[in-house]
Each structure stands twice: as C-alpha cells, then as structure tokens.
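To keep things clear, I will list the structure first and then write my remarks on it.
Shown here: the complex without one of its protein chains, the others still in place.
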Amino acid sequence: MIIVIKDNQMTIIDEIRNRFEGTHEVFVHHNRVAIQGISETDLTQDEKIAADAIIDNVPAAVQGSRLFHPEDTVITTKHSQIGGAHFTMMAGPCSVESAEHVMKMAKVAKSGGATILRGGAFKPRTSPYSFQGLGEDGLKYLRAAADAYDMDVLTEVMDQDHVDMIARYTDIFQIGARNMQNFSLLKAVGKTNIPVMLKRGMSATIDDILNAAEYIAAGGNHQIMITERGIRTFDNKYTRNTLDLGAVPVLQKLTHYPVIVDPSHAAGHTEFVVPEALAGVAIGASGLVVEIHDDPAHAFSDGAQALKPDEYRQMAAKAFAIRQLITTPNEEKSEVTL
Amino acid sequence: MIIVIKDNQMTIIDEIRNRFEGTHEVFVHHNRVAIQGISETDLTQDEKIAADAIIDNVPAAVQGSRLFHPEDTVITTKHSQIGGAHFTMMAGPCSVESAEHVMKMAKVAKSGGATILRGGAFKPRTSPYSFQGLGEDGLKYLRAAADAYDMDVLTEVMDQDHVDMIARYTDIFQIGARNMQNFSLLKAVGKTNIPVMLKRGMSATIDDILNAAEYIAAGGNHQIMITERGIRTFDNKYTRNTLDLGAVPVLQKLTHYPVIVDPSHAAGHTEFVVPEALAGVAIGASGLVVEIHDDPAHAFSDGAQALKPDEYRQMAAKAFAIRQLITTPNEEKSEVTL
Amino acid sequence: MIIVIKDNQMTIIDEIRNRFEGTHEVFVHHNRVAIQGISETDLTQDEKIAADAIIDNVPAAVQGSRLFHPEDTVITTKHSQIGGAHFTMMAGPCSVESAEHVMKMAKVAKSGGATILRGGAFKPRTSPYSFQGLGEDGLKYLRAAADAYDMDVLTEVMDQDHVDMIARYTDIFQIGARNMQNFSLLKAVGKTNIPVMLKRGMSATIDDILNAAEYIAAGGNHQIMITERGIRTFDNKYTRNTLDLGAVPVLQKLTHYPVIVDPSHAAGHTEFVVPEALAGVAIGASGLVVEIHDDPAHAFSDGAQALKPDEYRQMAAKAFAIRQLITTPNEEKSEVTL
Partner (left out) sequence: MIIVIKDNQMTIIDEIRNRFEGTHEVFVHHNRVAIQGISETDLTQDEKIAADAIIDNVPAAVQGSRLFHPEDTVITTKHSQIGGAHFTMMAGPCSVESAEHVMKMAKVAKSGGATILRGGAFKPRTSPYSFQGLGEDGLKYLRAAADAYDMDVLTEVMDQDHVDMIARYTDIFQIGARNMQNFSLLKAVGKTNIPVMLKRGMSATIDDILNAAEYIAAGGNHQIMITERGIRTFDNKYTRNTLDLGAVPVLQKLTHYPVIVDPSHAAGHTEFVVPEALAGVAIGASGLVVEIHDDPAHAFSDGAQALKPDEYRQMAAKAFAIRQLITTPNEEKSEVTL
C-alpha cells in the first residue's frame, strides 16, 4: 500500500515510519510512504486523515514503481546524464582486446557522441572453453581509454566477489542477461553507490525485471537503468533474439528508471543493428548501448554484430536527429474538425 | 536453382523454359530463370555458357525472393503507391460501424495523410458469439467513404467464397493473421489481380510468411505486401503481442515485397500504439496501418487500441518526419581517422 | 451465466428459453441453461427460485465447458468409441500414397490395435510447390482400406468447399493446426453431423482452442475431439515442436470433449515419437494418433517422423498397458499415519 500524504501533514511520515518499521518494509519518497503487507484497515484515523490518496495493488517492486516515485530518475556520472530529458550514447567493443585497441575504439565511440565507453573484461561465455576476458588487466586498459577521451566506463560484473575490485575501475556496473536473477550478485551491487545497468533476461517478463531491479534498490542503490536487449522467441533463424521494443514504453509507464536499448545482441548481425538502433530511439529509449569494432571479422567475441566506425557514426547522427524530432512538439496545429 | 542469363544470351530463356516446363516449376524475371528441383548438372553445356551466374540454395518461396527479383516491388493503386521509395499511411476503424461513422473516420484518416482507408466488414472473432461484422453493407459504406475522400479501400477477406463479392468493393485484400496459412484462401486471392496485404501469423516464422506469400504468387498475383503485426511470446501482460520490428529489415533483405507495420494489434493499448508506430517508421517500414476511432470506449471491436483523431494526426506528422529523416543522407562528413 | 435448475422445476427451462432466445444465445443441457450476456439481475424471482445454483464467469466457449456439460462426451463411430473410459488408437500414413500402400498400412494399424485409420488426401504444405495430396482418389483408397479392416476413416479437410465431398468418404474430419482459426471451415463442419478432430494451432492458447471448438458446436455439431500436437517455442533444434502434455489435464478439467495426443508432429523424429506417445498415455489422453510407414525414407511426406510397423506395434502394446495401469486403482493401502 502507498499513502500519499497531504502537503500540510508531512510530519506524520516519521510517525508512520516508526510505527511500522521492524515489522514491515517501509519506504518513503517525498510525500509518499509505501508499506509492504498492510491494507487501509491497518491505518489509524489520523493517518487516514493525513492521506491525500491511498493506493492499493502496488507491485512488489515498489521502490521502482512510478506509483511510489512518479518523477524520472536521472543518473549523473562524471561525463554523462542518463534519463529524463537526456539521451545518452554508449559504445565500445564487446571485449577489451588490448590497451591499444580499446584506446582506438574509445576514440571512435567519442566521435559518434558517446559519453560512455562499454567493454567487457569478464565475459559470460556459453562454453567454458571460450575466451573468458582479460580480467583486471582489461579493466585497466578500459579505464585508461575512457579517461583519455573524457568518458565514463561501463563494464560487466559477473561475480559478487569481483564487485569491490571492479568498482575501482568502473563508473557503471553492467549485470548481464544471464545473471538478471542472480540474487546474490544483485544484492552485492545494491550495497554500492555505483550506478547499475541491468539487462533483461532472455525470458524475463516485465515484472521479473522490475523485481530484479528491486533487489538492487532494496540494498539502497537507486541508480538503476534497465536495458532491453532482445528476448527468446520461436523465431531466431535470421536474428539472434527478438528485440522487444514494445517493452520500452511499457517500462517507462511502470518505472522511473531510465530505459536503454541494446540493438547489438538482439540483431546479432551488423546489417540489422542500425535499423533496430534507430527504432529504439524512435520508441523513446533514454539511450543506446552498441558494440563497435574496426575489424569485426577478427573480434575476440561477437564480431558479427559489431558496427564498423563509419556505420556507427552514421547511425549515431541519425539517432540524435530522431531523438530531437520525437521530443519536439509538432508545430502544425490540427485543424480538422469532426 | 536460379540461372542469371548473360545480356547477350537472352534468347536461350525460352529454350530453357520449354525444356523444363511441364516437369518442373519454372519462373522467369528479366534475365533470371528459376527452376525448382534441379541442379547445375541438369543444365546443358550451352545453358551453362549462357549463364552469368548460377545460384543454388534458393528458398522454396522463389518468386518472392530477392535472388530472383532483386528490385523492390512497388504496388500502384488508384490513390497510392506502396513500396520502393514510397511511404504509405493506412488508417481507419477496426470495424465498419455505420455509413456515417466510417465517413467520419475517412475524413480523419485523410487529414493525417492516409491514402488508404482500412475497415472490417467481416471480422475474425475469437468467439462465435461476438459481433461478426456488417458484411456486404459494411463494404458499401466503406467504399463510399473512401470514394468521398479519394482514398483506396483495404478490407479483410476471411472466406474464399467471398473473394469475388469483396473484389467489387475493395482495392486491396487483407488476409488476417489467423488465415495466414489458409491455403485455399491464399490460392483464391492469388487468382485475382487485386493487391493483397498478408499479415504475419502469430507464430509464423519469417520463412512461413514468405511461403504463404508464395501461395499467392503461384496463382499469378504478385502485388503482395507483408505486414508485421506482433507475435506470440511469453510476455503478454502489458501488450497484446510482441511487435517483432527486427523482422522488418530481415524481410526487406529477403524479399522484394513492401513490408508494412501494424502497431495497433501488437500494442493493444492506445498509449503504446504511437511509440510502436514511430519505431516502425524508423526501422524502415514502407507504411503503417493503424486503427482510429473518435469514441474508442464505444467501438464495436478493439477500442482499447484505437487512436483518437488528434493522437493519430500527431503520430502521423511525426511518422512522415521520421521517414524523411531516415531516407535523407547525413550531411556531415565523417572526419575522424583511426 | 449458467443456471442449474432444480430437479422438480425443470418445466421452467422452456419458459427461460422462450424469454431469452432471439435476443441472446441460449443453450440447454439437461438441467443447465446457459445464457450469453446476462447476469443474475436479469432473472425473474421465479427463475431465481427454480435455480439450484447460478454460475457466473462462464467462458465464452460455453457449450464446450464442463460448467455447462459436466459429464464426458463420448463419440461413437461404427468401429470406435472415443472419450470417457475408452482409449482409442488411431494410426496410418501421413499421406495416402496409393491404393496398395494404404491397404498395407491399414493392416499394420489394425495389428497394433487401432480402430481408426488416418491418412491425408489433401495436404497442407508450407510450400505451394510441394506434393499436395492425391485428392478424391486418395479418399477412395483410404475408405477401401479402412473398410477392408473394419476401421473408421480420419482425414483432413482444408477447404470448406470440400466438406460435402469428403463427407462421403470419412467418418471423422480432421481440422489441421494451420486452420484452427479458419472460421469459415469450422462453421462448415459444424453444420455436418460427422465427428471432428480439431488440432491445436501452433501458438493457440488453451482458450483459443476451446473457442475454436465452440465455432463447431455453435453450428450444432458436438462430436468434437481436441488434439495436442505440439506448440512453437524457442527450442526447435532437436524436436519439431514442443509437445505440451500439460495441456491434456488442463483441457480435461475445462472441457468435456475427448483429448487426443499426436506425438508424431511434435517429435518430428521417429526416435522421440515412442516416448512422447507413452507419455501422452500416462498423462491421461483419450487416444493417440500416430503416423506409420513401412519405408519412411521414401514416404511422400513427413517420413522422418513415421514409425515403422514393429516400432508402432511395440509402442501400442506399451500404450494399452500404461492406460490400463493408470486407470486401475492402486491396490495397496496407504498405511503411514502422520
């Protein structure tokens, strides 16, 4: 249940909190108090009087809900703002391959307007015998490349025991699709104050990902963004996954966290990455995260889906233009009357 | 197998056709000859010499394939062009409700730039006890409304025995998702010379829809457009279907038929129709088909997904602007060198 | 709404029927009256008094519902009984290939305990250029073979214009998965008095198939059986479809129609057909329909999934034994007390 407190009754919030904390989960956001597991009959007469509105049927993932937190969350890092009116480009290689290569890729990413450099140093590979990433060395190269171009670092954490170490290098943690319900990992990043990009699992429903985000929020970390990266459906002959772009406005209605689109993993093939990226912008995502490579055929991982530098820059120019177009009110007035 | 004939050897085409017809399916498009069920060893020495290229691994749906017919199909009706460089807006009510109402809706559709008026007179309803449409009277109202505003008619045919009757009223047949593999119906419209909009079945793969289109083409009707309208996936709590926008560039690569997006049935709720429509334009569709209604709460069918007149017009203005943006080359030159 | 009438008030049924018919769909089964689109407040005081119970939240597919028709439907043909306590084996070739071949297959089918001979004379093929069946000649061969071994005929009807002709040869119509929502076809077989096997569409929900069955029942034909034959999911590398056996007890709870399992199309490969068939029996299906062939490598269609005669007979022997086992009460008493 959420109680919306009247402006002139805000002092009751502490009383409510004190009364329920210990026995219930209680969350406060401005004039809204969410209490898990109670109903209106549990409120005192004074509390009811102080309420401007009482909202039942609140989802379990209450801290992420617009009902509890109506305004957009905007995440601020050193070089970027994510969410709200902002549009953010994130680009980089799938894997950090070497100090030189990630430096080169940072330059490309920046040239297309990216303020966040992505790159994997610990790679979740389907087979135990595949390349597993450069590890901490990779993180050093990634950090250096981002610093050289005044960008933020985004990199994946796969293991709760790596959180502290990776925290020394990254500005944003990525939780990958396969770990979306690795609750120990979610709790571990929830205890940090570093923003988290949470990728939707391949068969995660909208509610599943909001509950996964809630595991992070429950630890006190509210700087969360949610990334749509394609789901598993019956049709995967020509694309790797089905990009569920319809999830973007649905998520934006339900949650205040920024919603990002990753067209690379969904498309799986370069030729489909650009149109899926532009569609992601048109549908209203707060940003894109794309994989780039100057020599995709020799990429350490996922080369088939990496954009070449020129493809990336042309896509990015279109993306910013579409973003501007959809956020500008139509000039022409509707003059037809029925 | 497809044989691409050299420019100076075109006379051999008739010989090849004569040699194989009767025992094999043979199709000719300009300098390309497709023959089902043979391989290179079945060709004579002369035929091999006349060939500029021989293409194996041709899909069964050969007439729809870009390998056989590389250039875009452009469908021309009295008021519209569909495919190629054209972008086409199609709008109208889900069901034709009355002569007056469809006339009013035609005015709205036209005001947003639509050149094609959609409307259902025979409705495929999940339950036999639901409203099944106004039948032939509905077609008359629809035709009159389209004529009044210089538009083409698009309406669904559900039954092969209705083809001739509906042909008297419509400019384009719609085959609905549930009938995508109703082969008798596909054959029936394949024998007409009226363009067909074929909607993707809810669990149809890309190959399935191309094969369904081939049933129409096999009858001699090549004026086909393919419409993505959402597929069935594990997640349908907030949207009715999952709009598989990634299918649009995939289809455009594989087939020369125009690809249209129907955001209304996928989204299922008005608030998600507009962003899905704009994403459909950004991903490169040749057109949109959307449901509109001035009083959605009292629509005879599918009111929850109908755009109100103003919502529709604003969406349409953005849609045309995005179309122009994505089809205009970027002005700025890429000046970064690696 | 369904009204269950008290035993001593049955005369009111005709009054209710007369009062609502014309404006509402009204169905009567023994002491149950179903009326579409009304609620308890629409009843008179007398009607309420005559009611033993009033059931709201009745599904649209009311005639198929256990709420309206609690007892099992048992379909009786010349040689078979299907549903209730009966277990029915149906077998035969995918396609009727020749008079001789189908005769041979009938002998095999019979030897495994089948009382129904299946065989396709009109084949729904994904590609228009594939073998489409022998047509009416095939039906003649199939009929002759069934008669020679005292079996019933089960064959697919794909086209409403074929219903009368096929009715001259078959004992049971099959509606295939692709036509599950071909409403014109459903209506056409609904007007006959020939039993119908309705196969679940590849992405049909439980409710979808019950609504499709209702189209048949709405025409007056209540001899319907429902067949689970595999659905489309994300995993189709090793099997053709995912056999949703869990749907069998779900359907049996919701509807009184017999539920049959087709393991052949789901498995797609012979080695998986037998275990899927036995699982279908163990889960409680009223029958199996399987494809058999003496020379699968040269079958006209779907050879990969056809059981050879010995495989079929061994499967059938196990199937009947499992059926007997699961329908026999456990002898041993539970003697553990908590």
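The chains carry the letters A, B and C, assigned in the order they are written, with residues numbered from 1 in each.
Everything below uses one rule, namely that contacts are C-beta pairs under 8 Å (C-beta built on N, C-alpha and C of every residue); 3 or more make two chains touch, one makes a residue touch a chain.
This one's a predicted model, so the numbers in the text were calculated from it and none came from an experiment.
Q: For the full complex, which residue in A:Ser65, A:Thr155 or A:Asn182 touches the chain that was left out?
A: A:Asn182
Q: Based on the whole complex, identify which of B:Arg118, B:Arg232 or B:His265 touches the chain you can't see.
A: Here the residue in touch with the unshown chain is B:Arg232.
Q: Taking the full complex into account, find the residue in C:Asp72, C:Asp161 or C:Asp244 that is in contact with the omitted chain.
A: Checking each option in C:Asp72, C:Asp161 or C:Asp244, the one touching the absent chain turns out to be C:Asp244.
Q: On chain B, where is the contact patch with the chain that was removed from view?
A: Looking at chain B, the ones touching the missing chain are residues 203, 232-234, 236.
Q: Spell out the interface residues on chain C facing the chain that's missing from view.
A: Against the left-out chain, chain C lists 104, 107-108, 111, 203, 205-207, 231, 233-235, 237-239, 242-250, 253-254, 266-267, 271-272, 275-276, 278-284, 294, 309-310, 313-314, 317-318, 321-322, 325-326, 330, 332, 334, 336, 338.
Q: Can you list, in ascending order, the chain A residues touching the missing chain?
A: So the residues of chain A touching the unseen chain are 25, 36, 60-61, 124-130, 158-161, 178-179, 181-185, 187, 201-203, 207-208, 211, 214-215, 218, 231-232.
Criterion: only the chains that are shown with their structure count from here on.
Q: Any idea which chain sits dead centre by C-alpha averages?
A: Per-chain C-alpha centroids ranked by distance to the global centroid put B first.
Q: Taking each chain's centre as the mean of its CA atoms, how far is chain A from chain B in angstrom?
A: Their C-alpha centroids are separated by 35 Å.
Q: If you average the CA atoms of chain A and of chain C, how far apart do the two points sit, in angstrom?
A: Computed from C-alpha means, the inter-chain centre distance equals 47 Å.
Q: Quick one: which residues in chain A touch 2 or more of the other chains?
A: Correct list: 203, 233-234.
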